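Starting off with a structure, shown below.
Missing here is one protein chain; the remaining ones are kept as they sit in the complex.
This part shows subunit A:
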Amino acid sequence: MRDKRMTPDEVVAELHDGMTIGIGGWGSRRKPMALVRAMLRSPLKDLTVVSYGGPDVGLLCAAGKVRKLVYGFVSLDTIAYDPLFRRARETASIDVLELDEGMFQCGLRAAGHRLPFLPIRAGLGSDVLRLAPGLRTVRSPYDGEELVAMPALHLDAALVHLNRADRHGNAQYLGPDPYFDDLFCLAAKKRYVSCERIVDTADLTADAPVQTLLLNRLMVDGVVETPGGAHFTSCVPDYGRDEEFQRRYAEAASDPEKWPGFVDRFLSGTEADYLEMAHG
């Protein structure tokens, strides 16, 4: 079987300007932050980012990587709003497609199933449709009900972070919620999973039920071992959210005077530098 191990920088080298990139996790939970940090170090630009947004979104916006954002919300969970995302919106520096959370999932499913759209009620009557005139409705051929025809959210690449994986791309979540990481992978042409630890295949189910194996190797093109790779978002049971670091992030991000100092200190070196500084 193929060995799909890569480094974060090798993953980012396979991404190109203008691509549509899906980022897994949810809010400030199990975000592939090491891969995001590698993107911040790269010259990538003009990306369309598709995310149930957390700090991944704010960081990529502030670094000028994002041309368009597709999202249902952006939040740090214990801190309601991400200051960098707010600034990007309030200065109109990014295009947006703002969706209902369920529509977002529906779009990923449609892409994963190679369908042009899937019907859903969510969105009807709200401003989701007014603000995105490209979204259409469809009439049920059975009873005539009008429904939103949620278009497929096709991704050029998906980036997700799980707890464990083997070198072939079978990957496992050990926390309570899979989020939508499998749907991101099914919706994408190239699929990259970072994980806390790469283990032998047999070890994946040594202490955990088989239902924790969210991704199998036909859904994955690259596997990256990045201990602490979701920091400062949560990656339970390996670690919870680093609330203190998140507060420091949000504080610096709220103040344009302080932000360059935060970037210098934490985001200008390697991943190892980051982890050392963040835990130091």
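Convention: contacts are C-beta pairs under 8 Å (C-beta built on N, C-alpha and C of every residue); 3 or more make two chains touch, one makes a residue touch a chain; residues count from 1.
In the analysis below, contacts and distances are computed from a predicted model.
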item: Hidden chain of the complex, named as in its UniProt record, picked from "Melibiose/raffinose/stachyose import permease protein MelD", "Response regulator", "Cytochrome c oxidase subunit 1" or "CoA-transferase"; value: "CoA-transferase"
item: Residue of A:G24, A:P55 or A:G123 touching the missing chain in the full complex; value: A:G123
item: Residue among A:A92, A:A206 or A:A272 touching the omitted chain; value: A:A92
item: Sites on subunit A contacted by the missing partner chain, in the whole complex; value: 26, 53, 71-75, 80-81, 85-86, 89-92, 98-103, 105, 120-128, 130-131, 145-146, 176-180
